[in-house]
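Here the structure comes first, spelled out in structure tokens, and everything after it is commentary.
As you look at this complex, bear in mind that one protein chain is not there, while each of the others sits in place.
Coming up: subunit A.
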Amino acid sequence: MKLHEKILTHYLSCTSPVDKEGYLNKKKNRNDTYHRRWFVLKANLLFYQERPADRHLLGVIVLEGCAVQHSETDGHFTFSLVFGPGLKTYRFAAVDRQGQESWVKALHSASHCYLSMLVKDLARQYEEAKQQQSLGESHPSVSALKLPTNSFLFATTQQTAVVREGRSFSASTLLQAPSIPAKAVAKKSPKLWTRRHAHVTPLNGPAPLYGEWPLVGFDPLEDFSTLHDYYGQEVKKVREDWLKSRQKEEDHTEQDLIDLG
């Protein structure tokens, strides 16, 4: 697939605000080494190059559908962008805790989906505030908003101990997307996924901690079988190992303990 690079580089160099920039160490997956790169975060795009003044961009990461996780590895202030099973994981190391937290926070709120949800939420708060205003209330409440009647929250459970990386699925709600015209859905490809659940922050609860943001595009219902298979690999492996060790034991026991000649 062709990504029209000039459009991206043009966007990078234009006057719209840069959301964050700075040096980070980026891990090369193959050989576990880190390279220092200059990163520029703009909208839902994370650009990187060798140095700030470089005209040549090394690459860009489109930040949709990934979870941001931070971890402490050997005293390094690491964090990663995890796209999911079968997809990329980008690993970074910041120089200090402050850098790590600041980047995690910035990347956390970078996706288009996140912004979209936020804008919708604020639009509603705005309408309510205006109404309150016109009603002449002295203490309009902004918190504890009622959800629209045609959406509902799933209380999804934390992932089991198999996933201990802080990736969890927060509450989700049905998107109020207008339906795609039947013409486009019926015969045309690419194959469109069935209507998915978008994951939204719980409106009445506290903001989820870093690293716990819902993976956009992950539908717990549709992807459960994928998840099941993926984590099932681990179980399979454990089981195989166990069977092997049992085999060894059995081999042992097949030899007579006492040599009866």
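Methods note: a contact is a pair of C-beta atoms (placed from the backbone, for glycine too) under 8 Å apart; a residue touches a chain by one contact, two chains touch by 3 or more; residues count from 1.
Definition applied: contacts and distances are computed from a predicted model.
Only one chain is not pictured, and the protein name UniProt records for it, out of "Proteasome subunit beta", "Calaxin-like isoform X1", "serine C-palmitoyltransferase" or "Pleckstrin homology domain-containing family J member 1", is "Pleckstrin homology domain-containing family J member 1". Although one chain is not shown, part of subunit A still touches it, namely residues 1-11, 14, 16-17, 19-20, 43-45, 57-62, 64-66, 83, 87-88, 105-106, 109-113, 115-116, 118-123, 125-126, 129-130, 132-133, 140, 142-143, 177-178, 180-181, 183-184, 188-196, 201, 206-207, 217.
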